[in-house]
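What you see is the complex with one protein chain gone and the rest in place.
And then chain A:
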Amino acid sequence: YFMLKHDAITFLACFLNILHHHMSLMASVLTFFGTYCVGLKQKHVGFEWGPGDILVYETNFKLQGPGFPFVHVVRKDEDIYSPILRKLFNESHHIFVGLQNIKDDMPSKNKKPQFVSVSKNYRSVIRACMEELQQVAGMCLSCYCVILFFVEAGILLLHLLDWVRLHKADVDEKVREVLQSESPTHHHAYWEVVISFVLQGRMDEARQILMKQANLQPASRPIYQLMDSLLQKMPIFNPGSTQTLTEFDVKWRHWHEECDRYLQDNSFASNRHLETICKILVGDEDTMLEHKELLGTWYHFLVSRLLFFHPTVKPSELHYYAQSSMDMFLDSRSAPEPLDSILLAAFEFDLHQVIKDCSIALNNWWFVAHLTDLLDHCKLLQSHNLHFGSNLREFLVLEYASGLFSHHSLWQLAVDYFDHCPEFGRVYLELQIERVPLETERKALKVLRICEQRQMNEQVRSICKIMAKRALSNNRLGSALSWSIRAKDAAFATLISERFLQDYCTRGSFSDLDLIDNLGPAMLLSDRLTFLGKYREFHRLYGEMRFTEAAKLLLSLMTAKIAPRSFWMTLLTDALPLLEQKEVNTYVHNAELQRPIYNCFSHGTNTVEHTAEEEV
């Protein structure tokens, strides 16, 4: 490569020397030189689409410069290869299908609980998946959960707490560590655990841990007892009870004031930890922010803040708190990340923004497709003034399902997704399913069944044809014949029947007797196949010594003229031993039947060699 370049430049230098008087030509030389350099530098990239990947290779379409001997397999969607996510895809598929089967004409008040249960099911699948995944991915998935919460109208704060507990599960590990240590109360993480519990609203657990400390310090027992009673008394709204929200609010305010009073009169001044907890209970934001590392994220902060400041928050007010929590929690250095804006949009109930942000931020379509589908079923997309709701749903579901199709086993799930896309689902399925590799007969039958159930006749025919062709080239005649019968491919069946007859002529016996004996009406697909079936039947009758029937059949084969010409000689030879049979003799000598056989005889003998004729 270097040599080539060097030579070329030397050559150019000489060339320039010769031409240096001819300035008028310089321009073109420079152009040439320029092109040459570009040619050297330029690498082109060729590519080829595959089912789940793209092949990329370096080439040069201008035919200059070196090539590069690699073909790279570039894959787009790697998530489908994750075994845990595969479980998620599998499980969510059932929920999706269930959702599609909710009847449209059902009164909407009956539908709502169903939608809520679908959403819950999605969440529990996500949850199960999270437990298996490392914490890393789990966090991301937990954000899916919060978005799903919003789909359900419900008791907001309870849901949020539930969500935060789910995603900040490391507290449970820490508490185990503390309790298993020799002296839990002196463990360095002791207070962290207590405060974490409080921040998550897990008061009973916080009290249990606190009691350990109280038991060891009889002197400060009163303030521990005071804190214990505060934590115990903290009102938690119970949606199942008869209590109204207003009643709860009055009760909560009363409790809040009580906490505030203790804080003001320095009841906890002797123990800074208890004082901190008390400050949290009255909703002191600065104190909460001092424990950023326990909160972890701005949305945890948001939830804790609401818990101790405004537990009866309405969904419509949430966005205000979300935005301010984020601003307070994040210092100016760290800009919000994509996930933050997704959550913010979710808190704002801007479903469309959520879908859009998720599509950009996440590299698979699982979440957006299912979310949009659910929203569409709840008729929530329309209420947000999107008139193209159903198109958006179909677009995303098609994308998700197409991704599944490139996977060697998940493609079967995708079929149901395509089934529920009224506009393009069918044609996408047709295009994708015919590309499913048919490595084995079993897999081919599986694909075939899916096509048959959907009356995809062209795909059915094509699959059978491919299998027939493959079997034939591997010399598996029986399989080739049965596939071509399934394909209703008369020409191919004729060709294979001919091969069977040829094989018979050379070997004197048939292969694949099971198949040929049981052709039934399929025999009528082509004349040659009919002949093959009937001729084999003749052999069977003959073998069973049913000579009269055999002779009748042979005769009808001769008269019906479906036997290939090349085969007539064989037929006549077959007739000879029959003529020697007594009962056949009487049958053949029946005048009515003599004419056709003689016709056949004369016709046949005209075409065969004289020696054969003499023999006959």
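Quick notes
Convention: a residue touches a chain if its C-beta (ideal position, glycine included) is under 8 Å from a C-beta of that chain, and two chains touch if they have at least 3 such contacts; residues count from 1.
Quick note on the criterion: contacts and distances are computed from a predicted model.
Not every chain of the complex appears here, and the one that does not is recorded in UniProt as "SEH1 like nucleoporin", selected from "SEH1 like nucleoporin", "ubiquitinyl hydrolase 1", "Trafficking protein particle complex subunit" or "Codanin 1". When the missing chain is restored to the complex, the residue among A:222, A:315, A:338 or A:577 that touches it is A:338.
From the options A:427, A:505 or A:579, the residue with contact to the unseen chain in the full assembly is A:427.
Of the candidate positions A:465, A:488 or A:546, contact with the hidden chain is made by A:465.
Of the listed positions A:52, A:283, A:311 or A:533, the one in contact with the omitted chain in the full complex is A:52. Panel shows chain A; residues 1-2, 40-61, 63, 66-76, 78-79, 134-137, 139-140, 296-297, 330, 334, 337-339, 352-353, 355-356, 359-365, 388, 391-392, 394-395, 398-399, 402, 424, 426-428, 431-432, 434-439, 458, 462, 465-466, 469-470, 473-475, 495 of it touch the chain omitted from the view.
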